[in-house]
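Structure, as structure tokens:
Note that one protein chain is taken out, while the other chains of the complex remain in position.
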Amino acid sequence: MSVFLEVVVSVLLVFGSIIMLIGSIGLAKLPDYFTRLHAPTKASTLGVACILVASMIFFSVQLGHVNLKEVLITMFLLITAPVAAHMLGKAGLHYKVKMIDSTKNQHLAKKAYLQQHPDDK
Amino acid sequence: MLTYAILIACALICCALALNAWRLIIGPTTPDRIIAVDTMYINSIALIILLGIHQGSAIYYESALLIALLGFVSTSAFCKYLLRGDIIE
Partner (left out) sequence: MDKLRKFVWFPTPYHSVLLWLVWQILHDFSRGHMVLGAVFAIVIPWIVAPLSEEAAVAKKPIKALMYTFRLLIDIAVSNYDVAKRVLQSNRSLKPAFIAVPLDIKDPVPLTIFTSSVSLTPGTVSVELSDDRKWLYVHVLHLEDEQALIKLIKDRYEAPLKEIFGC
């Protein structure tokens, strides 16, 4: 394995894991449910994509032929992360989780909740 | 150099997993715990891929793919359960 590729793989690995750590810090630190929804859906997805690209380069060099298998996981995660985030947001609205008081436009959340439960005034 | 990079990455991801476990324990609500589980499975994919690079074998790829598939399914099942109180209607 040439030095250049080794540097590329190492940088991608460390960069990806730093982004994933930031996502988890956001999950642990941010003040309420809906803000906590932001950090993992974005940061963890990009972080794991970096690590998968690094793995792709590494195995392409090691096995001696083009190895694109990790692209499948990356694409799958990129497609499913927003869907999971949408479902989690819906579940949060349904559960009436607490929001911090500085949240603007809380009537919209109320409206979306009433739409899920038309008979609950 | 790659050896050190893998070690550093492993340490960072383990810290991330510990933070997720912290959120999983303290809650405070059920949706929060679901987000924590969702993030944990993404982090464990990265950990498995790192193990594969460390040992130089490509066979861990399949397990990573399986975790990705089952993780998404389980997250949507959890959400469906919270939304409807039932998974298959």
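As written, the chains take the letters A and B, and residue 1 is the first residue of each chain.
In this section, a residue touches a chain if its C-beta (ideal position, glycine included) is under 8 Å from a C-beta of that chain, and two chains touch if they have at least 3 such contacts.
Quick caveat, the model's predicted, so the values are computed rather than measured.
Chemist: Checking the contacts here: which visible chains does the omitted one touch?
Modeler: Those shown chains that the absent chain touches are A.
Chemist: Using the document's contact rule, name the residues of chain A that touch the chain not shown here.
Modeler: 19, 22, 25-26, 29-32, 34-35, 37-39, 41-43, 45-46, 65-69, 71-72, 78-79, 81-83, 85-86, 89-90, 92-93, 99-100, 102-106, 108-109, 111-112, 115-116
As a convention for this text, only the chains that are shown with their structure count from here on.
Chemist: Just how far, in Å, is the C-alpha centre of chain B from the one of chain A?
Modeler: The computed centroid separation for chain A versus chain B comes out at 11 Å.
Chemist: In the complex of these two chains, what residues of chain A are touching chain B?
Modeler: Listed in rising order, the residues are 1, 6-7, 9-11, 13-14, 16-18, 20-21, 23-25, 27-28, 33, 36-37, 40, 44-45, 47-48, 51-52, 54-55, 58-59, 62-63, 67, 69-70, 72-73, 76-77, 80, 83-84, 87-88, 90-92, 94-95, 97-98, 116.
Chemist: Could you list, by residue number, the parts of chain B that touch chain A in their complex?
Modeler: 1-2, 4-6, 8-10, 12-13, 15-17, 19-20, 22-23, 29-32, 34-36, 38-39, 42-43, 45-46, 49-50, 52-53, 56, 58, 61, 64-65, 68-69, 72, 75-76, 78-80, 82-83
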